[in-house]
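What you see is part of a larger complex, with each chain still in position.
For reference, chains read A and B in written order, and residue numbers begin at 1 within each chain.
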Amino acid sequence: MSNLSSDILDQLEQQAIELPSWAFGNSGTRFKVFATPGTPRDPFEKIADAAQVHEYTALAPTVALHIPWDRVDDYGVLRRHAEDHGVSLGTVNSNTFQDDDFKFGALTHEDAAVRRKAVDHHLECIDIMHATGSRDLKIWLAEGSNYPGQADLRGRQDRLHDSLAEIYARLGDEQRLVLEYKFFEPAFYHTDVPDWGTSYVQVAALGDRAMVCLDTGHHAPGTNIEFIVMQLLRLGRLGSFDFNSRFYADDDLIVGAADPYQLFRILFEVIRGGGFNHPDVAFMLDQCHNVEDKVPGQIRSVLNVQEMTARALLVDTGALRAAQQAGDVLEANRIFMDAFYTDVRPALAEWRESRGLPADPMAAFAASGYLAKIAADRVGGVQAGWGA
Amino acid sequence: MSNLSSDILDQLEQQAIELPSWAFGNSGTRFKVFATPGTPRDPFEKIADAAQVHEYTALAPTVALHIPWDRVDDYGVLRRHAEDHGVSLGTVNSNTFQDDDFKFGALTHEDAAVRRKAVDHHLECIDIMHATGSRDLKIWLAEGSNYPGQADLRGRQDRLHDSLAEIYARLGDEQRLVLEYKFFEPAFYHTDVPDWGTSYVQVAALGDRAMVCLDTGHHAPGTNIEFIVMQLLRLGRLGSFDFNSRFYADDDLIVGAADPYQLFRILFEVIRGGGFNHPDVAFMLDQCHNVEDKVPGQIRSVLNVQEMTARALLVDTGALRAAQQAGDVLEANRIFMDAFYTDVRPALAEWRESRGLPADPMAAFAASGYLAKIAADRVGGVQAGWGA
């Protein structure tokens, strides 16, 4: 007998989580990137791996691309390759942090020629979006400075607006610009879009199809992230999530691995604010599987999001509102945590089976021999990573 | 021979820093409030103490009030008392954190009757502002919750807007509402105005005379505060500073005592953004002299701000811009730090003397015997503090 109602299961059935192509390539720290046998050598192999996640979970129907890492000669071919594997191409991510010209900025650079190059890169991304059928252009700006005095903070902010305005003007009517913020790294003194407030004022100055991307690992220690989720939904500007988790900085660990209760609170606010299964709010992963296997790392991640969403949907919101209105702190907290502590895994396993999916996707994938197969097949070539 | 040009000295001559009346009363931590002989027993004595700071420095011509701590029968009398002591009454600060009714919120409370009471308190503050000739109503909201689930974050945010709108509507044409944000404390899970972004979107929804107050101690660890200064000036919404300093949380130490270089960077951005000696941007102190003497603690503070402003004005902005444009990181940083490391104290002492002020205000005040005098005079009564 399931503890998940059919209404909850219906909502879960619509859940979709976009995978980042780069999660299937090698990643690491500045100290070392460990390689793994079977790592994809090109965007086609990344998509093949991503499709495995969807096959075992029915949770990950789209794959985000990163340009230039995923540049191919013919995006139509890549699109059909994805469709052949049962997935679609999703968000296109730009890159302004790996070209030598961008050492001191890109969209914010002092030099108009460098800004031109950076804007043009985004226009190319929009062209690719038309070819891939992507809706969203996601911009994470690594720009900033390392030393006080190095940069004129205010001038950069103004130039950022100008650059974004030109990019925004090029979007198709159904396309969106999503601006990510990040507390720090790779810049160590100032970052040009360091917080949700800056991302919000920049996108609000562009137009209705400009939104904020919230990466759960991009905040100062102690930040109440669910509060930001609430506020951005209230302002109608929450465009997407980059899910991952962290103990310290931007650790990019598996979502839900560091502080599961925080993930629960975030998903509760998404539901509370009408953002769950709403087209405005894209769920995406952005993780680095530095030491664990990549495909099962992504399977684990989408399952974590699904399980926690189920728990968040279990909150008895009527009783919770009554306790809140009565000022009954302990009862309100009890109702809230009761959902969190409910074990939804057996019910989800049963439900998966009823839909022709494996009850335990991790075990089923392990049993499939896929990792051994790609290790054997993918010999030679250069393993994909964050290389430009 | 001074290292401060006459242009810099002219700018410094206009500098004004508002003192908080409550800095002269007792303060402490939740563990203990230490009392000191001579502590004021009423608003009149607080203002007398504040006037000492101005007498020795010519830097602190106004005193902020806190209601209800500074309630008096006749504000006209208090106003004349201030003028007799050579100072004026300034910003009026409201208090929604010490009434039992406000245990679970005030402007955000679930209960309309409690919100009514909280709004009415602010309307009373506006009435007082008319009597005192104050321009600014400063609102720091201690509201929030201690446990996940305890409060409906979104509903509170909406109610906050409604309450603020009613207060804002009551302001006179020359008056302003300034909304302070704070990362945490006294609420330990969520705070209703936790960051500059929330304060900004709330005041932007009110009108042109609603502004943000930036308290330098109210941020997450590692936050780049000067970036926020830049952004709020760019958005035309930086209404005031609450200066203090901190090593950990909201420590409320003497401004410039914990990280002098951060204060330098903040003041540089104020100047860069046109906020120095601009009527929109009020400089205020908000400190707690828990273990040090209060009047000299305030003298030390305004001198710290003055000295650091002098250093920030010394930055060779032409050379700095050239180095920034050239991408010369080390030279830009050198120019920036050169101003910081310049010892402006002798030139300021000389300049003070030329204006009939003591070269060393701390020493002159100590020699005045004022502290011994108030310790002898102020016998009996109840020492002022944060009591409701």
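Just a few scattered comments:
Here is the rule we go by: a contact is a pair of C-beta atoms (placed from the backbone, for glycine too) under 8 Å apart; a residue touches a chain by one contact, two chains touch by 3 or more.
Quick caveat: nothing in here was measured; it's all calculated off a predicted structure.
The total count of identical chains across the complete complex in this file is 4, with 2 shown in place.
FYI, only the chains that are shown with their structure count from here on.
When the CA atoms of chain A are superposed on chain B, the rotation angle comes to 180 degrees, reported as a multiple of 5. Against chain B, the residues of chain A that register as touching in their complex are 103-104, 110, 145-154, 157-158, 183-184, 189-191, 194-198, 200-201, 219-224, 226-228, 230-231, 233-235, 261, 265, 269, 272-273, 320-321, 323-325, 327, 329, 332-337.
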